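Excluded from the complex is one protein chain; the other protein chains are retained at their positions.
== subunit A ==
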Amino acid sequence: MIKILLFAHLQEKAGSDQLTIDKEQTTIRDLKNILKETYQLIELDQVMTAVNEEYVMDDEIAKAGDTVAFIPPVSGG
């Protein structure tokens, strides 16, 4: 099970701030594709990803037990 965290417009569109995907492992790219199909989150092409609170690239692998957060362009300050 991989835990997914969604923020800002992504969580509004998905209707939830947290999802789980029942997989042993997947690349971030594949994970984005699954979520794009399941939740129509086309915006995932433009967001960054953090695995366990560290920024990663799309070819990184997430494993069961990891927390994957999709980080839209930030606007703090």
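Just so it is clear, a contact is a pair of C-beta atoms (placed from the backbone, for glycine too) under 8 Å apart; a residue touches a chain by one contact, two chains touch by 3 or more; residues count from 1.
We adopt the following convention: contacts and distances are computed from a predicted model.
Candidate names were "PadR family transcriptional regulator", "Molybdopterin synthase catalytic subunit", "histidine kinase" or "NADH-quinone oxidoreductase subunit N", and the UniProt protein name of the unshown chain is "Molybdopterin synthase catalytic subunit". Subunit A residues in contact with the hidden partner, per the touch definition given at the top, are 5, 7-9, 12, 46, 48, 50, 53, 55-58, 69, 71-77.
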